[in-house]
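Take a look at the following structure, please.
Of the protein chains in this complex, all but one are displayed in their positions.
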Amino acid sequence: MASLLFYLLAATALLATLLCITRRSPVHAVIFLINAFFALALMFYLLGAPLIAAWEVIVYAGAIMVLFLFVIMTLDLSPDSQRPALSRGQWAPVLLLFLLLLVSAGLILTFDPASQASVPLFYASPRSFGAALFDRYGLAVEIVSFQLLFAAVGAYYLGRRRKARQAEESS
Amino acid sequence: MNDLLLTGLLILIKLGMVLAVLLSMAAYLVLAERKILGRMQRRYGPNRVGFGGMLQPLADLIKLLTKEDFIPAQADKWLFMLAPGLAAVTALLAFAVVPFAPPLEIFGRQLPMVVCDLNVGILYFFGLSSLAVYGVALGGWASNSKYALLGALRAMGQMLSYELAMGLSIVPVILMARSFSLTEIVQAQASAPFALCNPVAFGIFFISALAESKRTPFDLPEAENELVAGYHTEYSGMRFGLFFVGEYLNLVVLGAIITSLFLGGWHGPFLPPIIWFLGKVLAVAFVFIWIRGTLPRLRYDQLMAFGWKILVPLALVNLLVTGGVLLWLGGAS
Partner (left out) sequence: MNLWRDIKGTFQPFWVTLRYLFKRPVTISYPEQKRTPPPRYRARMILTRDPEGEERCVACHLCSAACPVDCISMQAAEREDGRRQAAWFRINFARCIYCGLCAEACPTMAIQMSPEYELGNRDPLKLVWEKEDLLVDHGGKDPNYHFYRHSGIGVAAPRGGNDDELPPVNIKTNLP
């Protein structure tokens, strides 16, 4: 039952991602991406990580994609029906990456027998997840949070300076 | 086998009752809102259909169902049809994690009085409330009308900003209850509701809930004066009705969430728990309506400034203080 659900969700995620990168209308693409995130979140839940599933929905589907949508709507990117989706030069990296993916998948499946074993099912309750995050990976969390702080300060600085210059120009 | 059947039947009855109560509450909140607003403005409000207007929701339903379901020529048809459903369904689903009474002993088994007691219940609610913006945003975009688009843009900006403050005001509650599950949060409030322990978080959550449900004074996405009807300008018939139902379902659900997070859920002296729960939900809904009857709409820059410059820093400081106090208390014991 669980594995059937998993394959269903995986297929949904793949299909949604595929549709996402082939849509001409950016809004439709974003919607398929949200779909893919949903499938991913459910997969996380299935794998015993409800916290990550929830964060996936809240952060990616709920916040970041809304921002994407916001930007797309304000930019008014109407689908350009004349232009082909990709020119020939642009196809090359796509093909290259696809080949790479295929080869690595093949390598993993053929040479590492451990990966063929099914994932050991364990359940990460929010409590144990938090404990692991802050005990074992505390340093990494701190570094990431500092990077975010730098980004926030930088954004604030950029916005601030422009305002000051505008005030200078207008005076 | 028989046992399983009985359990299934009980669960089905529970689900049906929850759905019926939720939908009829949403329908009658529409009437209550119109009545209360009317009385606050010294009018009668709807009083024609049935005794004192009691059948007004039914009349509205018939009207909406029999109206033409119009789709604008240049609209994005699929999204246009999908969006209202999204708005209603996210609101409906969010109720699933709200516990409305302590578990019931019936036929020798425990029946939890909650649709689904997720152990990340509060995050589930939070995720759904952040998804609710899609119904509005896609509906507004798909209508291919400038008013609807502007309404959708406003809704997105507003909900994104206030979600942050909302999330930050939930964290102290989680800290105090030491759980993500709403049932356990309610059980942690047996002695005193969190609204008394942490009134700042309560205030922030209440204000952000107002903004999330797009109600006055934060109803900029549907500001009648400048945007006609905002994101649902182009909708008619039952699709508009779904947006409408979604909005009032949201009111019920937010009332229920505020009740279980801050007002102690079903806890209360003398009366049976379910009555306490319903009473608290209705009281919160009344305050929402009262606010609508009293406060004027904010300007958009005021809205954003209030959200980012007051609510978010306040929520952060509150989180810090709560954490500190809890650590200190925990250290002492």
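Here the chain labels run A and B in written order, and each chain numbers its own residues starting at 1.
To be clear about the criterion, contacts are C-beta pairs under 8 Å (C-beta built on N, C-alpha and C of every residue); 3 or more make two chains touch, one makes a residue touch a chain.
None of these values were measured; they are calculated from a predicted model.
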Missing chain: touched chains present in the view
B
Which of these touches the unseen chain: B:Leu58, B:Leu271 or B:Leu295?
B:Leu295
Missing-partner contacts on subunit B, residue numbers:
36, 38-44, 47, 290-291, 293-295
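Rule of thumb we're sticking to: only the chains that are shown with their structure count from here on.
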Could you please specify the touching residues of subunit A with respect to subunit B in the complex?
25, 27-28, 31, 34, 50-51, 53-55, 57-58, 61-63, 66-67, 69-70, 73-74, 125-126
Which stretch or stretches of subunit B touch subunit A in the complex?
76, 79, 118-120, 123-124, 126-127, 130-131, 133-134, 137-138, 141, 149, 152-153, 156-157, 159-160, 163, 167, 180
